[in-house]
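Taking it in order: structure first as structure tokens, then the write-up.
Only one protein chain is missing from this complex, and each of the others stays in its spot.
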Amino acid sequence: MSGLVEFFADPANWSGSTGIPMRVWYHLMYSLIALGIALVIAVPLGIYVGHTGRGEASVAGIANSLRALPTLGLLIVVVMLAAPLFSSSLVFTAPAILVLVLLAVPPILTGTYTGIQSADRSAVDAARGMGYKPSQVLLHVQLPCALPLIISGIRGAMLQIVSTATVAAYVSLNGLGRYIIDGRANSDFGQMAAGAALVALVALALELAFLLIGRLVVSPGLRRSVRRTRMPGAVEPAA
Amino acid sequence: MNTVWLSSNLSWIAELTFAHLWLTVVPTALGLVLALPLGWWAHQVPRLYGFIVGSSGLFYTVPSLAFFVLLPGIIGTRILDPLNVVIALTVYTIALMVRVVADGLASIPPETVQAAEAMGYRAFQRFVLVQLPVAVPVILGGLRVAVVSNISIVTMAAIIGVQQLGSLFTQGYSLGLMTPIVTGIVLCLAIAVVLDLLILWASRALTPWRPKEVAA
């Protein structure tokens, strides 16, 4: 524990390219880039699957088998296969981000389509009966009703990304995981523990941020039902 | 496929597989056992539901690699001790299963539980003889998710040097060899399928009373 305190007390660790602010920045930046790409892919696809009911079985199947796929193995395979394809500056970053996206898509996808499907059938019927067009039903009824599950899916994806981005330091991705990997290589337990603590803090902070976002954007009329709706696989385990 | 590497490392691979199974099954079982009373408590006292489920869920937020590294500092184990992995995974399983158990208990028709209470079942008799058997499909459904993700999480421990199938990944990376990595992934998936089917089978065996068409 003393090593941990020393690490944080050392001013050298608070500046420069290996300093804490820079590493936090990289960790967050890579995470947000991956999340952004995953959102662009998964939300429209989830809306399509949820709204039409098409491809539901295969989406669920893929999401489940991805959960069983060990992320560390996946990360290493993709980096080894893809590294030759990228120019030098992107050689580790791009494959790692690709894996982050790959892992973030299933929870968002599952959250979105189960959310849309679980929108109260009678509310959807009522909207149709009132003369809403399909697109209006989607925009004004299904999506707002699906928001709690969509946000919960995004939250799961975010945790998955932050967690995997830590591990990705093993394949040289910049970020907080580097403290753990480098610390391990130099048997510097203080540095490892500091990295782990920072990662945990970042993850917790993001979790709280998402809880807050959920409070702000989800209609209070829907909040009660969140607990009742079980959504297998939308919140992925930290990896 | 590099068959030379494969054949010369068979016994090591078997050891790693066994270690991996051990590191997965023990914490999953332990986590389930500990989650039962916690989930019951969260269900029984609705005011505590948010607190119990929320705070156990927070542990879930901590990335596994960070968890493995932080545990020695907290409980005084050595960094290489597999106990760190067992404890971390037990905590993850509890975090996942507390909510599942509580929601499983909540999914039982209230009149069923009320009937048991009015018939004079004591609280413990109610839990063991009525609530738990009826909640089996939900609880074991959650356990399938837990065990499959635990298999994946265990591999992370290779980075800090705890031996299991994840060691094949780090080995392959440092040697620049694809064979160990693919072998590791295949074995992980195989273990996942086997354990998943085992739980599914157990769930069916424990619930002969369910309508056949929905007993999935």
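For reference, chains read A and B in written order, and residue numbers begin at 1 within each chain.
Here, a contact is a pair of C-beta atoms (placed from the backbone, for glycine too) under 8 Å apart; a residue touches a chain by one contact, two chains touch by 3 or more.
Here, contacts and distances are computed from a predicted model.
Taking the options "Oxalate:formate antiporter", "Signal transduction histidine kinase", "ABC-type quaternary amine transporter" or "ATP-binding cassette domain-containing protein" in turn, only "ABC-type quaternary amine transporter" matches the UniProt protein name of the chain that is not displayed.
Every visible chain touched by the undisplayed chain in the complete complex is listed here: B. When the full complex is taken into account, the listed residue touching the unshown chain is B:130, out of B:32, B:105 or B:130. Only one residue from B:115, B:175 or B:194 touches the chain missing from this view: B:115.
Hidden from this view is one chain, which touches chain B at 109, 111-122, 125, 129-130, 133-134, 207, 209-211.
We take it that only the chains that are shown with their structure count from here on.
Note: centroid distance chain A to chain B, computed from Cα atoms, is 21 Å.
By the touch criterion given at the top, residues 49, 58, 60-70, 72-73, 79, 92, 96, 103, 106, 138, 141, 145-146, 148-153, 155-156, 158-161, 165-166, 168-170, 172-173, 176, 178, 181-182, 184-185, 188-189, 192-193, 196 of chain B touch chain A in their complex. Partner chain B is touched in their complex by these residues of chain A: 1, 4, 64-65, 67-74, 76-77, 80, 159, 162-163, 166-167, 170-171, 177, 180-181, 184, 189, 192-193, 195-197, 199-200, 203-204, 207, 227-228, 230, 232-233, 236-239.
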